[in-house]
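Here's the structure, in structure tokens; my notes come after.
Only one protein chain is missing; all other protein chains are in place.
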Amino acid sequence: MSQHLCEIGYLSRSDGSSLYCIGGTVVLASVNGPGDVKASNRHYNRTQLDVCYSPSTGQSMIGERALESVISKTIEQAIIVHLHPRTAINVTLQEMQSDGLALSTSINAACLALLDAGVQMKSTFSAVTCCIASSGAIILEPTEAEIKESSAVVTFVFDGLEYNVLSAYQDGSLDSDTFNLCLIKCQLAAKDITAIFRKTIEDKHKFDKS
Amino acid sequence: MDSDITESLYIVLPGDQVLRFNPEENRDRIFIGPGLRWQDNVVRATKPGMLKKNGKNLYFVDTHQKRYIPQKREFVIGIVLKKKGDNYVIDIGGSEYATISYLSFENASKKTRKEMKPGDLIYGQLLVANKDMEPELVCIDVYNRAVGMGTLPGDGIMFTIPLHIARMVVDPQNPFLLMMGKQINYTVVVGFNGRVWIKARTQREKVAIMNAFTMLELMPLEEAVDSIPMFFSGFSVHLREDM
Amino acid sequence: MRETPLSTCERAAVLAAISRGVRLDNRGFLEVRDINLSFGKEYGSCTVTLGETRVLAQVTCEVVEPRPSRPNEGKLSISVRLSPMAAPHFESGRGNELMDELQMILDRNIKESRCLDLEALCIMAEESVWQLRVDVTVLNHAGNLGDACNLAAVAALRHFHRPDVSVEEDGRVTIHTFEESEPIATYMKKVPVCLTYAFFIIDENIHMLMDPSEKEERVMSGKLVVGLNPHGEITSLIFPGRVLLSKKDIMNCIKSAFKKAKFSAEMIQNLVDEDIVKRKSSVKVDGFAKNLISDTVYASHMVKKTIDKGQNFKFQVPRESDEENGSLNDEMDEDINDEESGDDNSDAKPNKSDILWRIQSIRQASTKDDDATHSMETDGESEEEEKKPKLTAQDLI
Amino acid sequence: MDIISPEGLRQDGRTATCLRTISCRLGLYDRPNGSAYIEMGNTKVLAAVYGPREVRSLSKQQLDDCVIQCQVSRIAACQGERVRRPMDPRTRAMSLQIAGVFQGAIRKSKYPGSQIDIYVQVLQADGGVMSACINASTLALIHAGVELVDYVVSCTASMYKQTAIIDVTNQETMNGCELTISLLPNKELIVSLDTSHTIHQEQFEPVMELAMTGCQQVYESMQSEVESYLRDKHAIMSHR
């Protein structure tokens, strides 16, 4: 598993923000809300969630829009949307530096930013990417180069309770046994990530006397 | 256990199981505060933060956040936006604007109605606050007395701090404000929505106090309190002789 | 999401403080916030922090056909983006006045000033040229975006290296990877600098501030944006009214701007070159992962500074004089703290220390510069110079 | 080819310090509260002023302040090549600046809680568009009877080789800077200043000087126009 670095309380203007690095991929996430929302997308019974992802180079193409929809659907499941009706939560993700793991890094960054903002959630969620090298070996959190070589790339998002699959996103083909193997490997990795989240939050609260 | 003591237990993340509670079995009742929810006999956290518990079996999560979510009976500082019929529209930093009737001020009547200009500051208490209604403020208590509530003079300085700092500072035993009081004469009003209003003798003192609050976010309370004198002289603020 | 309204109280507080020569963040009137650059893994990606204002600039390149009007020149396009990340009230993908203004500043300063040698970007006349595209993204809006964006864009362009190309006889262009052959640096003739002066009219006399914070920007009566380079050229000058100035004031601004420009241009050059040298020597670059400092770290750094300043604050200020010559004190305090200020690196986070140190070095340089400008102010007496009393006994200490 | 001939004359036979012919008219239409038209050489601009009136958008409303909005738009055929979008970022930025100019020049304290809209239509652009817009707006505002601190007059200047040239045309700015200044002629106060393309520090001051003198000339011709307009108006009035 490659090195994870993260930091919260990154931007003074946002309600919650986090910088998350997996290997060479760096994503900055910012969360605002629950705040006011335009009448056009105001819901009487739930929060409106707007996710905006912009890649490290140039403006976002259809591929990025697809990532965006995966991320937003994932987050929508995790946060408790009915607690603050007629409000909006903005999640803005900026890929600062790309090394193949845009999706998983963005999702983890988003989760941490939501935690920083104190948005009410059912549970935390964490994403892990792994790829199948041409040799058949499973590489957790590969680099861009490794992904180019690989035959398939799978990204799982797990919830923080039973580590069930919240989202799954696959490129390239592999047989179902290998798929399950990946699933199990990633599940373990996800536990570590949740530990990182916990560590970060504890660090944030280090000044509360207990 | 003494009821007004709150003990901090440990840090929780959303989804963490705090305790199992089944009303059929457990006789002793518990209260669930903000950041927790009870679902099929399990109490789970929904916010990250320090899990706290007071003597009355009240459990709640103390979160660090910047965005204010109106709560009933909380004191807040609001900004007057405009007049709407018999009400003023007030921004209290929540997702919706609050309103206050011009009658809900001390000895205000149809004749002597309270006049406020847009941009004025007002210190009031939330009478109505829930997720389905727009919040309503009042500047009087149940006995129609303004207990320190009302509009705030314009010659002060207003700034925002994270909500948990505000909650921490309003505690009358909190040494931080007391310590500053030792150094400088000043008036302070703290709203639960993270807005703080301060009035001091000189501009420089106001600015110094304003900046001093940032220390609370960045260091333990004790350390912050100790470094106040240093901090003030850093702003070349003249301190009182009696220290 | 809507912007939180500005209460009359806040407005009054800012003005009152300024009229007393104090700024809400305890800066001198002509003092610029700490500047810090950090570079990403790839060439030509760079974040700039100006106090808590934070801007990301990324340069990408591709081979395109040249304009028929200019067949042997490469293309350069700059685009600014304001997302809700910068401040909650910005809408993603929706332009606004601020964005137009920034776009204009950058276009004039970097594109129209032709600080980049576009001929060098030509691969084959009338066939194919390089197009450089600079994406400037505002990450955190804490005032004075103009300067920050300009800084970021320039640094990124200067830092950028494009891949080498070779042209076969049949006109086919092959792009080599960095492994195959050394990337080529972009050559920047003159480093354009952008400086913003904010003006406040408080009962009939004008106060001039540099590098306004977000709150100050909301309160200020008018501003002057000067784009220039150390070679004594004014690349752009934007003074969009709202306040009436005499010719003298403007000339003063420009004079002082040129003094600052030199320093600031050198700073960019040094930091960029320093980083490039590091890349060339070391095998691995850690990129953003390591060397970004968060606002929290920055804030604690500032607090430490103030406290240290307090610790070696020798003399008591007499109560009366404390009021008027506030701004004067600031300048002096600066000098005091900057002598000792090296020592708060030790208790800063290890991996950040070098950056904090860099901040220090910059600060020292800049404050020296401040004094320079000030001495200048004294001969060319500007408004805020007039309202300063003559030096008091303290200055002799 | 040379911008200044050896005899010291420019393409259109002017000397370096000579303005193009200015002709302006007040009150072309009656629908807007004030309107004016100005021709500076081949640059032709039309301005209309609405207000003071109620503030349209509540978001902009400030109780003790006057909202001033400006909108510049160019007709498609105003330049050599056809203008695709009449409202590109550049014109929007210009609108902002013009609005700023009159923020400073209008006695806002007289119109609390109200709004003044300035609409400028560029019919033909041949250098000095911004200054033409500002001058036209000033006349329109005067025609609308809005209280101003003073006239706001604007003029451009540039540098060719070592000689400063005033009121530049398009092709004169091809390879030179264009400095647009607008000031209050009686107070000698600068309201707005705007340069595009590089100009050297030393050259800046003389160019600015020249532009300022140019402003004074512009002022005279505008002044006379306004006087004659008022004279006719008065004559008509006194007839009744």
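We call the chains A, B, C and D, going by the order they appear; numbering starts again at 1 in every chain.
Note that a residue touches a chain if its C-beta (ideal position, glycine included) is under 8 Å from a C-beta of that chain, and two chains touch if they have at least 3 such contacts.
The rule is short, and it goes like this: contacts and distances are computed from a predicted model.
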item	value
Protein name as given in UniProt for the chain not displayed, "General transcription and DNA repair factor IIH subunit TFB5", "Dynactin subunit 4", "Ribosomal RNA-processing protein 43" or "Trafficking protein particle complex subunit"	"Ribosomal RNA-processing protein 43"
Shown chains touched by the chain that is not drawn here	A, C
Identified contact with the non-displayed chain, of A:38, A:65, A:82 or A:148	A:65
Chain not shown: contacting residue from A:8, A:147 or A:174	A:174
Absent-chain interface as seen on chain A, which is shown	62-63, 65-66, 69-70, 72-77, 152, 154, 159, 162, 164-176, 179-180, 183-184
Chain C, residues in touch with the chain not shown (by the definition above)	63, 172-173, 175
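Heads up, the rule we're going with is that only the chains that are shown with their structure count from here on.
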item	value
CA centroid of chain A to CA centroid of chain D, Å	53
Separation of chain C from chain D, taking each centre as the mean of its C-alpha atoms, in whole Å	32
Chain B: positions in contact with at least two other chains	117, 119, 219
Sequence positions of chain D contacting 2 or more other chains	none
In the complex with chain A, residue positions of chain C that touch it	1-2, 40-42, 45, 47, 52, 54, 56, 58, 60, 79, 81, 83-88, 92-93, 133, 135, 137, 139-142, 287-290, 292, 294-296, 299
Chain C to chain B touching residues, read off their complex	4-13, 16-17, 20, 22-26, 296, 299-300, 303, 305-311, 313, 316-319, 322-323, 326, 329, 333
Residues of chain D touching chain C in the complex	89-90, 92-93, 96-97, 99-105, 149, 179, 182, 184, 187-202, 204-205, 208, 212
